[in-house]
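In this view, the complex is presented without one of its protein chains, the others remaining in place.
Moving on to subunit A:
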């Protein structure tokens, strides 16, 4: 019998070799307690969280928690059903209403995760004979949406408007086309030149889908995302997003003004063939989304934190993924796996949690530590974070 697991042997060996050097497993952290959006207890130590995507710090908001508890009491622990059968409660509709108001769109559809929202949208609207044109550094959920469907897939070089245009120009003029972009790319924290890209996509008659997973909450006047800040809302056909970042719970969505949008509820398999979100989750999401409409002060503090950490890390001598603070993600670039894991562990032992990222999740074979800031990080915490980076960086030898 051929062991189907033999294909994983190289990965198992690499992981064993790494752990045998005595480092902790960066992919097996357990949060024993979570005391706030910015702090947890890991192996008995108070730890500042700098790798959670909890950008707006809504996870412990008293109104959000109260709404979840009320829904749990009134509607029970789960729906045990698909959105199209017994799984649509009043709370799911209220959550979609909150999204429509937040985005100012005619339609909103809530999926069970952000991953499924991309999977469902992309695989359903681009069919056989259509073309999907995507950025080479797209998130796994976008690639998986391509594989699930039957469209032809064309890639362009990351964030290159010229490369996108060249490829669009080579496609049959009358073919259906979907250009898939992300507002913020989550590995380096860089943003897409959406104004130019959306203009090029429209010039060639393509529909445009923008994933705002890492932009919702704090880009643009209403916090809708990078597309709002770029002033291209009228030319973006579909915005996909998630509840698991700024919104502070779990779930995904797509909003649109397409007049036939609601037909997707019948034909989109990752929407139909899975259970809907529990009532408590949609209640927390709806409450959080409504509060995010009026969160200008939090937004301002988040941007202040991001700019201060970016400048501070640069001043310490770290190499960062972007020239300036473009989003709430700051990537600290490191030369190899060993240095990255040592640095990650040194920070953890000092009481700071960041994400470790490595190929193939990262672009161009890079190793990095990804920091994501929260609007609830205090000025004192950002100071502490910089102090820990200095201490760990010197101990590991990444900075002088």
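Keep this in mind: contacts are C-beta pairs under 8 Å (C-beta built on N, C-alpha and C of every residue); 3 or more make two chains touch, one makes a residue touch a chain; residues count from 1.
Just so it is clear, contacts and distances are computed from a predicted model.
Participant: Of the candidate names "ribonucleoside-diphosphate reductase", "Xanthine dehydrogenase family protein subunit M", "Sporulation protein" or "Phosphopantetheine-binding protein", which one corresponds to the UniProt protein name of the undepicted chain?
Facilitator: Hidden chain, UniProt protein name: "Phosphopantetheine-binding protein".
Participant: Check each of A:44, A:62, A:259 or A:360 against the chain that is not shown and name the one that touches it.
Facilitator: Of all options in A:44, A:62, A:259 or A:360, contact with the hidden chain holds for A:360.
Participant: Taking the full complex into account, find the residue in A:95, A:146 or A:209 that is in contact with the omitted chain.
Facilitator: Spelled out, the listed residue whose C-beta touches the missing chain is A:146.
Participant: Just to verify: which one of A:65, A:84, A:148 or A:171 makes contact with the chain not shown?
Facilitator: Counting the whole complex, the residue in contact with the absent chain is A:171.
Participant: Extract the touching residues of subunit A with respect to the undisplayed chain.
Facilitator: Where subunit A meets the chain not shown: residues 131, 136, 146, 152-157, 163, 166-167, 170-171, 360, 364-365.
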